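Heads up: the structure comes next, in structure tokens.
Omission of a single protein chain aside, the complex is shown with its protein chains in their original locations.
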Amino acid sequence: TEDVTDDVADGENVDEAEDTDDADSANAGEFPRNETVYTGGAEWGTYEDWNPNTDGEATFVRGFLYETLFWFDPWEAELKPWLAESGEWIEEDVYEVALRDGITWHDGEQLTADDVKFTFDLRDVPGVEFPELDEWLDEVEVVDDLTVRFHFSDPRAGQWDNVLYDREIVPEHTWGEMDREEIPEASGEDITIGSGAYEYHSHDENRARYERYDDWWATEHLGLEMAARYVVDFRNESNEVAMSQILQNELDLSNFFLPGINQVPEFGESVHTFYSEEPYMLSANTASLIPNHDRSPTDDADLRRALAFSIDVDDIVDTGYQGIVEKADPTGMLPLWLDQGFRDDEVVEEHGFSYDPEEAERILDEAGYVDEDGDGWRETPDGEDMELDFIVPSGWTDWELAAEVIEENLHDVGVNVVLDFVDPGQELDPRRDSGDYDLVFDNQMLLQNHLFAQYFYLYELPVLDEQANRDNPHRVENEHAWELTQELARLGTPPTDDPDDDERFMEIVSELQEITLEDMVIIPLWYNGLWSQVNDSTWTNWPSDDPDTPNYYPTTWANEFMLGGLMTFTEIEPAG
Amino acid sequence: MGRYLGRKGLIYALTLFVAVTINWMLPRFMPGDPISDMVSRAGLRDPEAAARMQAYYENLFGLDVPIWQQYLNYWGSLFSWPPDLGISMWSFPRPVGDLVMGALPYTLALLIPAILLSWYVGNKLGALAARRKALDNTVLPVSYLLTATPYMWLAILLVWFGGMQLGWFPSSRAYSGNLVPEFSMSFIGSLALHWVLPFLSLFLVALGGWAIGMRNLVIYELESDYSNYLGALGAPPRLIRKYAFRNAMLPQITGLALQLGVVLTGNIVTEVVFNYPGLGLLLLNAITSTDFFLLQGIVLFVVIGVLICNFVIDIVYVWVDPRTRTGLQGASA
Amino acid sequence: MTDMKSSPAGRSGAAAPAPDPASAAPGQTATTDPLGAAPALAGRRRSEMLYFALRNPKVILGLSVIVAFLLFGLLGPLFSEFGPRERNAGPLGAAPSSDFWLGTTWTGQDVFTQLAHGTRATFQVALMAAAISAFIGMTMGFVAGYRGGRLDEILMMITNIVLVLPVFVVVIVVTAYLGISNTATQALVIGLFNWTWVARAVRAQTLSLRARDFVDLARLSGVRTLSIIRREIAPNMASYLVMTFILLFAGAIVFAATLDFLNLGPRGGMSLGLMLQQANQQAAMSLGLWWWFVFPGAAITAITGSAYLTNVGLDEVFNPKLREM
Amino acid sequence: MSLHVDDLRVYYRTVHGDVQALDGVTFTVEDGEIMGVAGESGCGKTTLSKSLIRLDGRMRHIGGTVELDGSVLPLEDDRAMNRFRFTDVSIIPQYAMSAMNPIRKIGTMMRELLESRGVDFKQLRPELERRLELVGLSRDVLTMFPIELSGGMKQRTVMVLSTLLNPSLLIADEVTSALDVSTQRAVAETMAEFRDREFVTSLIFVTHDVSLVYQIADTIMVMYAGKLAEKAPADTLVKQPRHPYTQQLISSLPEVGVRYEEQQLAGIPGTPPGLLDPPGGCRFRARCPLAFDKCVEEPPFVEIEPGHSVACWKAM
Partner (left out) sequence: MLTVDRVSKVYRTGAFGTNQLTAVQDVSFDINPGEVVSLIGESGSGKTTIGKMVLRLASITSGTITLDGVDISTYRGRGLKNYYRHVQGVFQDPFSSFNPIFKADRVFAMLKGQYFSSMGRDAWQHKVEAALDAVRLDPAAVVNKYPHQLSGGQLQRLLIARALLLDIKVLVADEIISMLDASTRIDVLNLLAELKADGLGILFVTHDLALGNYISDKTVILQKGVMVETGETTAVFTDPQHPYTQQLLASVPRLDRRWQK
């Protein structure tokens, strides 16, 4: 307890100091509109966690304040060097990173291999990000000031790439002073000395403000410059506020979910999305209907298959989302992987599904789900009444709408489903984690660097009482698939230097697709968008599908920021 | 008078006791376990780590001692200085007291002027209406309309009309996004501009109620025995109205205490509509993020605030109404 | 002494029913002494009351609006081919037109249909909640006023405690913890916290009715306490109880709408407050879909306003002093 | 001078029509006279006293005049009447308990009232204190709130205030009804004393208690159903009443000393007529043992001997 309160106390002091000193630097507390980019949509809590070593840090802690060794470009599906100049597997189980020369921390100290080692050595401290890294990373070796070698007990190349663009490097000279065990508990903004393009300026409940760090290494090394002197990020208060802000040019970049944005008069004038027509947004994750494999009757693949055929996803996309999302591929793969050609068309041809209620009824009839007692609802093959409990987070209007469409669809084929609108945090999460449901929505198949993540999500074992890390909420137990998944994680995304590996990769991916579709593990429905709207009245050159503009993923979401969000800020230009 | 205040004091003390106790009980005895929720949200894979975290939080929030001791500690922490309201989960690890104190000025800035001005203007209007038929025919219907208007609707209309259509006033937050709180003209100007619409929505609805109440009370007082007597002795209407007004004020003062809760309600929804960073919005954030400690802190604060206001009003009442000072029956024959 | 707060001048009815938590409760502050009204009421035949009621423009206007909305809530849904949440019932965000009388929401839901269902739900909740508050408040008031003594002290202490509590905040919190799942629960929660002023007002009335000789006479006839309250005292307060119920109803409407607006209401259904909530949340103002939030708000205002108006009118009917003649 | 009331008619407006509460009364009160007004409940006593000083919202002046000290009172014009109120005609209300503003000190209230009437309160103050003393009150009452006084003290304070400007006519409507016999006596005697000291020129003392009014009144006027029945010097009215109603009324009063075993009294059968639509002719006729054909015509109120007027065909 003491430690935390200490930190809090420190935070307070800084808070007060900030009001007097720092504010002056911002031109007497005001941020000139033409020098400031306003963003919003990433912060769901409050700006309290400034610790890059833990999950859930404030927006821009990753990327602006602290930086990673690489970033990931989803268009090309490959890592691009950032703090690192290069990185490669020099042995089967050794990965070597070469740092760029001359990178300094905001306080002027050099960023060296020691800092990298320090950062990764924190992996065994409870509460630090990547809790399982310790299980397969053996040792971090400093070769020289700019060279680090990572020795693996289990070289999971795919998973490692994920760490490389996700883990912020922190300075040893500040964090090293702290007791290691206390590091996860640090949170105040006194720990914001990083290497990035922006420095912490100030924050309050509703917004965080950053000011450009003018000696940023990337200017020299990569010729990148941040046009905006200030970045101010708003907390998620309500869609309504965000909507009016983006329309009134009080926000430059909004990463809120704003259905209807494509219908406002300003759309196409000052307000834009990545695509100027459907689906308007890039895809961020796959929203799926999750059947519970651990409960009857959803443990029956035939039933799951029938459900898949009975859902009219187009209706959800058109009415629930007004066309701002795209229907998902039956494999659940994000467009990025489809573009990479990882979809096995033959498998999908044979085992895929589409909206076809008649087919659904046929499957149900065949599997013995028939309405014997004539109450209009089908019973299970055992003749028991069937009522599927579909938990839906209340207040998430798009999902509520989608659930209602599914309810209608299932009713149409005689399957009785009951919508159970529950509080998202209080009831839904615990029930999903503990498997207390028949059907639930989930969208944790995220935009990441490697397909292994998708299959981790689908097959991770063992199934615990509480599936708290959000993988495998459907509780499928398929040892074979899990082994394939783990093998997949050891392979880099093709093309790599090793054609055998690439071939194996394709084999595994095909097989996993087949298992997944055959067993109908989950029912992928649509891709949730990488919600993003810009107002180009003050800043232009935002990413879009127009060839004249950059095409980075324009988001400020912490987990996706190193997928192009950061690069977006290097490209924008003042309007006029 | 001593007895009167003594009795009031007893009621307040009991109310405080009940409120604090209920407040303490809610997160402990209601369905759902806030700590487990928090742990499960952290998404720990390792059950042991989860257990450690659970223990850590239980210790942090003082839930690892026997229940009676938690209760005593709760009282103890309230009476320590500064009062320790625990730590927020929504804005972990900020102390609840900090958050409440941060939001309080905004709420007060809305509530105090809204309550006092609506009371004052409403009473004046009501008294005027009681006097002139023409005014009565306009003030009364408008007042009924206003008082029947739900706060949130008026707020929405104001946002739409004043904020969006006319664009005269900003329609969300307490100050413009390009400012940092500080003592400067631009900041204060921005505060003032953002304050107008939420203030208006509170002010207008409350205004109607006061005006109607005052009008009716004045009419009632004008028919009272002392008014009749004055009239029979040829006192000018001005004097009679003055007396009636003064007497009618008394129930309106008591009404002020009773209306506190109502205006508070209005304040919550108004803050929600305008995204005004006061206690109401904080309360809703606490609820949506199931931050029980924050919720407790706010409720406690509000309850104590209301109690204090009630007490102040009681004292004012004693001061304006001689009857409370001299005991109830005529003292000496 | 217990009543100091509400009746500083000793006119218990005058200031008692003020603290109607969800509204500014107009007109009640000066509801002239209802006890003055009681004998007056008694002195006339009921038909005469009806005569005045049917001739009082306020009562007529107020009641017609309420009844109109009630009918709208009851019958409106039958005239609509859509469900209240049915998307794509019409074009998206269409302004009122001959096809969609009140326009459509952002997702093409028919505002008319929503309004009809919402009105129905709103009436349901408000009537139930008002009934519950009335029951609790009146029971407390009758018992405290009739029994007197220590029981009275205790009941009034409880009442005063609840009275000082910021009820709405308490209800919000309770609602948040319980997670209101249906209209009945919502009505119950509202009802459970919204009775204090009723208890006080009814108690004050009972106290004075109890002092009437006919109560003693009933006792001398061997009639039991409960029957005395039910058959002797309550009927004499009928007019007052009716007015109380109307005010409770109006208060509950706003109360429920406010809860719904904060998304603390029942899930899945449709209510006027929920319409406002959705309009607000889905940025109807920014999108210029005024019909989405103007109609439900106007409906709430019209119903509560009419309830107040009816109340004032009834006051005039029951209370000859106020009648303009 | 004196008070002349001539054919005064004052009705109440109701939805059912006019209540003819005061239907043509004519009488005179001489300077220095205490006139008692008696009659059954609802006969119009209060209506009469109100008419002379301030009509309430529902009262309508239908006809007739009231002349006080030579000037005709503008009964209908509330503003114009103000000139006469307090200075010329004043009233002691029945509700003395609540006649004073509860939240003003009594002295302050008096000052504000008097100053609003253009009277110099400072100058009047010694006289005020003298009169308070006269009714047995200390000057401290001026610094008290009404609630601090007992009922009797309030009653006396109001008496002093109402008569402070020495009105020529004072109206006292049922001022003693709620009081105990001993207080009743004190109040009644104080009124007589006020007349004797010429604080008031003449006094109309309204009550339903004939025995009480007999104690202090010079003349007594009996009303029945909105009309005058009989007016006579007190002794005459009590000892030799001419109107059958008065006779029966007097003989139905139990007196100390009268016992059932010795002398059984009898009441007047029947009830007075409603005033909404009263019968023509003599209004007492339905209850009158002496009624005859002529009574369907309205009997005039005529003086049968000096100072003694009666409205009865039989008495003429």
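Going by the order they are written in, the chains are A, B, C and D; count residues from 1 in each one.
Basically, a contact is a pair of C-beta atoms (placed from the backbone, for glycine too) under 8 Å apart; a residue touches a chain by one contact, two chains touch by 3 or more.
Because the structure is predicted, anything quoted here is derived from the model rather than measured.
Engineer: Going by the contact rule already stated, which one of D:D18, D:E40 or D:D78 would touch the omitted chain in the full complex?
Structural biologist: Candidates D:D18, D:E40 or D:D78; residue touching the omitted chain: D:E40.
Engineer: Thinking of the whole complex, not just what is shown, which of D:S2, D:S211 or D:T236 touches the missing chain?
Structural biologist: D:S211
Engineer: Touch as defined at the start, partner being the missing chain; which of C:L92, C:V223, C:V242 or C:A302 qualifies?
Structural biologist: Going through C:L92, C:V223, C:V242 or C:A302 one by one, C:V223 is the residue touching the chain not shown.
Engineer: Suppose we count only contacts with the excluded chain; which residues of subunit D make the list?
Structural biologist: With respect to the unshown chain, the touching residues of subunit D are 40-41, 180-182, 184-185, 189, 208-212, 214-215, 238, 248-250, 252-260, 264-268, 271.
Engineer: Since one chain isn't shown, list which residues of subunit C touch it in the complete complex.
Structural biologist: Per the touch rule, subunit C residues meeting the hidden chain are 1-2, 38-39, 41-46, 149-150, 153, 212-214, 216-223, 232, 235-236, 238.
Everything below uses one rule, namely that only the chains that are shown with their structure count from here on.
Engineer: Hey, how far is the Cα centre of subunit B from the one of subunit C, in Å?
Structural biologist: Centre-to-centre distance between subunit B and subunit C: 22 Å.
Engineer: In whole angstrom, what separates the CA-based centres of subunit A and subunit C?
Structural biologist: 49
Engineer: Rounded to a whole Å, what is the gap between the Cα centroids of subunit B and subunit D?
Structural biologist: A distance of 55 Å separates the two centres.
Engineer: Give the residues of subunit D touching no fewer than two other chains, as numbers and ranges.
Structural biologist: Where subunit D meets two or more other chains at a single residue, that happens at 102.
Engineer: Can you list the residues of subunit C that touch 2 or more other chains?
Structural biologist: 9, 280, 285-286
Engineer: What part of subunit B is in contact with subunit A in the complex they form?
Structural biologist: 32, 36-37, 39-47, 49-50, 52, 59-60, 87, 90-95, 98-99, 102, 163-164, 171-173, 177-182, 184, 186-187, 275, 277, 281, 288-290
Engineer: Inside the complex, what are the residues of subunit C that reach subunit B?
Structural biologist: Its residues touching subunit B are 1, 4-6, 8-9, 14-15, 18-32, 157, 160-161, 163-170, 172-174, 176-178, 197, 250, 254, 257-258, 261-262, 264, 273, 276, 279-280, 285-286, 288, 290, 293-294, 296-298, 300-302, 304-305, 308-309, 321.
Engineer: What residues on subunit D touch subunit B, complex-wise?
Structural biologist: So the residues of subunit D touching subunit B come out as 53-54, 56, 81-87, 90-91, 93, 95, 98-105, 112-113, 116-117, 145, 147-153, 158, 161-162.
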